[in-house]
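All protein chains but one are shown at their positions in the complex.
Showing chain A:
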């Protein structure tokens, strides 16, 4: 394989404007498939969640899942789209073994939602508006596993296994208009857009939108044009970029690659490309020598969908608080500066913090743990904050133990460590590690006496009125009790004894 030459990122941007198009597929979390009653549960034995319709058996017919339509409208509304008064499904004809009918029931020139936008916030707080071309309904394909080849792709494989459990799961495809004017921030905009979209989808409750589970998949289309030129360049289509970080990396890589080709006097080939998570590069897939002809035509097996305006307005009125609005509210409630709120956002801590508060913790405490100890750990391990092996409820319990005086800060930290290490619930960690604060005078008395006896000089200073020296004796007691003593009580006891 030839090595792809790249132009340094800043040099690429010095000559070219990137133009991006993002196509995001969201698997809806409906109980049943888009056109039949089969379960959409993940993880079942292959081909156990199928029926004549999703297997495309001769004679079978589709029936539209009403919840699928409702979810599509909700997404459209949340993306500030117009909702079609009348729309149809269309058949997208192409051949692939994991597509049972050899056409995909989708929508073509009559999508259910169109002409919208999504405002996304960048890391420095700037808001960028991404315009939405359309959101349309379609069905997922089955899943192929190509066995025996080097690449895991169909070419070179010895045989392929087909699982149709996924075939017919409802998808919403959300397509942006060309994103222009982002300049060097294009990759960041791409990531911020997909992040915001994911939050939105989750807030609507229409999908868990887990990219790692394939519930949300992103195609990054990118082209460059020299500064000042109107006409877009030829684009590459990088398929199935499946993490937020990868979206950003793929865009960045393609900018550098395109620039290298163009600067060299070459031409960009319109092709699909595959993104490689391991090294952040893309490689060529299918070359689209001729534009693929999907021979779209209206799906004759389904009747048009005409959502009544009353229904649409009802759904609009029932939309949950959308992520941007919610974030503004939380910032006020948590009493954070713009900068602090931005760092909470950048750390992905909004959900954990708000859930911890919901579980009874004070806002400042919840934020302290998630933005401190836990954020540090996420950073160190290169994982998402939400993926840490501790739940908001557990963090809230630790906060409660501190508030009750049963733990001090240092002990609390140990409890968190214990939970993260899989030692169980906070209370179990406290018990197992014997971490409760000791404030019982008789238990502390001996330690205090020993500290005074062992530090006669300091004791004398205190007796002479240098009360601030008490810290050293408190420290000694804490050390002797392995941090479990109630420091305030210790201080009082020492002062009483030396008075």
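We adopt the following convention: a residue touches a chain if its C-beta (ideal position, glycine included) is under 8 Å from a C-beta of that chain, and two chains touch if they have at least 3 such contacts; residues count from 1.
Everything that follows uses one rule, which is that contacts and distances are computed from a predicted model.
Only one of "D-methionine transport system permease protein", "Glutamyl-tRNA(Gln) amidotransferase subunit A", "Tryptophan synthase alpha chain" or "ABC transporter ATP-binding protein" fits the UniProt record of the hidden chain, and that name is "Glutamyl-tRNA(Gln) amidotransferase subunit A".
From the options A:43, A:59, A:228 or A:465, the residue with contact to the unseen chain in the full assembly is A:59. For the chain left out of this panel, the touching residue among A:230, A:293 or A:338 is A:293.
Only one residue in the set A:80, A:160, A:234 or A:386 touches the chain that does not appear here, and it is A:160.
Where chain A meets the chain that is not shown, the touching residues are 52, 55-64, 91, 93, 95, 97, 100-103, 154, 160, 162, 291, 293, 295-297, 300-303.
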